[in-house]
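Just one protein chain is left out here, and the rest sit where they should.
Every chain is named by a letter (A, B and C) in the order it is written, and numbering of its residues begins at 1.
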Amino acid sequence: MDTIRAGIAGAAGYSGLELFRILARHPQVSISFITSEQCAGRPISDFLPEQAGGFDPHFVPLDAQQLANQADVVFLALPPESSLEHAEAFLRSARVIDLSAAFRLKDALVYEKWYKHPHTAGALLPKAVYGLSEWNRDALRGARLIANPGCYPTSVLIPMLPLVHKGCVSDGSVIVDSKSGVSGMGRKITADAAFMQINENFRAYGVGTHRHTPEIAQELNSAGKGAVDLVFTPHLLPIERGILSTIYFRSDFQAEECRCFLAHFYEGEPFVRVLEDTLPETARVAHTNLCVCTVVPSGVDGTLIAISAIDNLVKGAAGQAVQNMNIAFGFSEELAL
Amino acid sequence: MDTIRAGIAGAAGYSGLELFRILARHPQVSISFITSEQCAGRPISDFLPEQAGGFDPHFVPLDAQQLANQADVVFLALPPESSLEHAEAFLRSARVIDLSAAFRLKDALVYEKWYKHPHTAGALLPKAVYGLSEWNRDALRGARLIANPGCYPTSVLIPMLPLVHKGCVSDGSVIVDSKSGVSGMGRKITADAAFMQINENFRAYGVGTHRHTPEIAQELNSAGKGAVDLVFTPHLLPIERGILSTIYFRSDFQAEECRCFLAHFYEGEPFVRVLEDTLPETARVAHTNLCVCTVVPSGVDGTLIAISAIDNLVKGAAGQAVQNMNIAFGFSEELAL
Amino acid sequence: MDTIRAGIAGAAGYSGLELFRILARHPQVSISFITSEQCAGRPISDFLPEQAGGFDPHFVPLDAQQLANQADVVFLALPPESSLEHAEAFLRSARVIDLSAAFRLKDALVYEKWYKHPHTAGALLPKAVYGLSEWNRDALRGARLIANPGCYPTSVLIPMLPLVHKGCVSDGSVIVDSKSGVSGMGRKITADAAFMQINENFRAYGVGTHRHTPEIAQELNSAGKGAVDLVFTPHLLPIERGILSTIYFRSDFQAEECRCFLAHFYEGEPFVRVLEDTLPETARVAHTNLCVCTVVPSGVDGTLIAISAIDNLVKGAAGQAVQNMNIAFGFSEELAL
Partner (left out) sequence: MDTIRAGIAGAAGYSGLELFRILARHPQVSISFITSEQCAGRPISDFLPEQAGGFDPHFVPLDAQQLANQADVVFLALPPESSLEHAEAFLRSARVIDLSAAFRLKDALVYEKWYKHPHTAGALLPKAVYGLSEWNRDALRGARLIANPGCYPTSVLIPMLPLVHKGCVSDGSVIVDSKSGVSGMGRKITADAAFMQINENFRAYGVGTHRHTPEIAQELNSAGKGAVDLVFTPHLLPIERGILSTIYFRSDFQAEECRCFLAHFYEGEPFVRVLEDTLPETARVAHTNLCVCTVVPSGVDGTLIAISAIDNLVKGAAGQAVQNMNIAFGFSEELAL
């Protein structure tokens, strides 16, 4: 199969750089452009010194009109406002895999309520495929606009969608207590991002108000028969990479039954491991596209605990985006991952 | 008031050293002995170099018969088996503040079920006062045997006991998702304690089986009218000190009502802060005897979230033990804290 | 002895907060004001939650004219430009302990070369006493203007000044390889201060150009007989507190002789420990006013290695400042430390 050309818009952020790392070793992809407003003119080796002397492209400003026909696929690692602005132009000649939230929520009104700005590309929403690879593989084949899932939602949906769909969640209450590494904040220069604020510290944030809440709820609701009342509490871990989600739900089944069902559901999947005797740890999946998960008893009858771990930059962002590209273009799904 | 003599059994562990640090600056306490089997003969300055050249006592082996009459109060920073073995001998001539779980559970059978060894000092159980300072202050005055609470239970009970007692918890289901720093493991030499296992990592452990579960449940049950179904999930944070507990419960009240009730309940307490506009962080209470907590909306009607933070070695162990000593002996409660 | 009134200018920085913590427990000091431009109007408990409900003063803007007569001693935890601007007004009615570099270098021209701005208070330079407590104790008694040493210089000069003075450094070449925790950067909001830049990373900075170089050189030169050629290389450690300096020098003496001489020189000093069998570690002195140091063989004849460790915020800043206050006012030198 021929090689395709890939562009990365927003390549100087953490997800964008991770995309570059993965795509640079992909045997069927050539990277045709990388954009960054702030770093325009600088080489990628300023961030990835291993590229110096080899393939070392320079960042260019984001000009969708001009860049669109230089790529077969464009990854948008941009804020959602920018994805809304540029997706259409890229879509004229390329497929688009958007890592922002711009096309994840099917209802533009829900988007506007949580993201506090107008959804200016509503006409594209019906075409967007939600890119949870293992769950939407059929729809992803040939897809032209892929809404890559959020990092927290990925960690929650991989264990919970099959359980909700199967009817293992007995009432609508799901409590998600998630903990994320610092790269999930993006590359910010704020007091909150300082070493002295994060190191040797731990805290919750965005309690009851985090923007990933409606995304998780939408998918859980569409997988099950009744509405889910979702509580989602993110916390900030003093580590660089990784999300661990501890998920509490009511069930008429035993933990072992749910775990076995999950194991069966994901049998043969290259990037999901359902653990039998051990518990997920973030370090074990760092720098991989894996989601590891399990279901364990809570000690209280009728309440179960699902636990999952991913690398937020890989399976939670760039890795899953490339996995989706592989599916969309008919490549082997594991290529470069 | 006269100075009292304090002994520390198990002074080379993290809690024992923290006790030494606090008691060494207490104006009404002189430290009369410190014990450690492994470090017998060595000076405390091997651990606390600031003591060299000043007050620098040597560790002695634990011989309760001989040491008992050298102290007015003995702190037991020992494994529970050792506390069970030695408490009675010390109690003949001194008050005992036990930092282990030996005397926390009122029912010896429950103790034996969770701790997997016989409770060999059942006769002392009725005399033990559970030392959650703010909750049991009256019973602590003059107490001769104080069961100092566990670190996780302290973080949970300070926000939840008043709420349960007031009827703010509408059904019996309380889900506690706790995260602790590494000093909570004690000074172990195991693969699990290695830097390479803990750094840049995060995981749950003891899910559904942690020994602090019955302690939390016992206190919540005795404070409320009905039985509580407690789910308790501890996690290991890559930091040295601090516990943050995120607690999910059903309530007929609003978060703001619960928060205000808590704020009123703890008004004037020197070591509890109910936060209004901010969320608890472990770093803010490190090296202090504070518990900071709040109650916030979950985003789902009828479900609330309480969040609390303590330093596991201070309010979660040595600090609260000294606070209890201050109460028991009629000192100013804040002395040395 | 009566209590004195202390003001802290720049109390919201790391050194300023550390000063507050120490002075708040000092039995002969009452804190009469704390200044901060950015935090004016906010209480100190926004930073130190343990003060809420107790002694909880509010930050005020820095108005030296108005504040001067409210204190017997004013600590300036300010950038050197601000110290230059305000020292004189405070000195009219109070003693001043300046934690910046404004008055450390005896030669205003040297100051201007390294700090790149005019020295606008040259008339005060002859009155300033360099506050390396153990070295200048006599001059510090009764001093009205104290130039508190830099953090790096403190770590270097405590082991090296006695050795240079005694003639144990055989030629003028001293190489100092220092490593500092992040609090030494101050409270900055920059890309360099981000967790993602510092965590799991290590680097040198300011090689050959760090402003503490002339301060170290000045003191070494004035202690010895000949000029010292000083190489000073600072590095940034991914920890919060602590400096470790590894110092290479030529000597006609053996390491053991130098170590014994140092041990003898500092005998009885409350805040200096010369280690015999172990090597300095930053964690052992964190949150203390100690400097621990030693001299060891390098493996090459004629070259020795001195190693020292301090907490940069305590002995390297606020702790030594209070030690100097204790000396200047005739208090017991260890009070509150």
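Note that contacts are C-beta pairs under 8 Å (C-beta built on N, C-alpha and C of every residue); 3 or more make two chains touch, one makes a residue touch a chain.
This structure is a prediction, so every number in the text was calculated from the model and none was measured.
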{"item": "Among shown chains, those touching the left-out chain", "value": "A, B, C"}
{"item": "Given C:Glu18, C:Glu134, C:Glu240 or C:Glu333, the one touching the chain that is not displayed", "value": "C:Glu240"}
{"item": "Residue of A:Glu18, A:Glu200 or A:Glu219 touching the missing chain in the full complex", "value": "A:Glu200"}
{"item": "Option touching the unshown chain, where C:Ala40, C:Leu109, C:Ala191 or C:Val300 are the choices", "value": "C:Val300"}
{"item": "Residue ranges of chain A at the interface with the undisplayed chain", "value": "49-50, 52-54, 200, 268, 270, 273, 284-285, 287-290, 292"}
{"item": "Residue numbers in chain C that touch the chain omitted from display", "value": "173, 175, 177, 179, 197, 200-205, 207-209, 213, 229-233, 235, 237-242, 244, 246, 248, 279-283, 286, 296-300, 303, 305, 307, 309"}
{"item": "Positions on chain B where the hidden chain makes contact", "value": "14, 182-183, 187-191, 193-200, 238-240"}
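Heads up, the rule we're going with is that only the chains that are shown with their structure count from here on.
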{"item": "Touch-based graph of the chains, sorted into line, ring, star, complete or other", "value": "complete"}
{"item": "Separation of chain A from chain B, taking each centre as the mean of its C-alpha atoms, in whole Å", "value": "40"}
{"item": "Between chain B and chain C, centroid-to-centroid distance (C-alpha), Å", "value": "37"}
{"item": "Whole-Å gap separating chain A and chain C, where each centre is the average of the chain's CA atoms", "value": "47"}
{"item": "Chain C, residues touching no fewer than two other chains", "value": "200"}
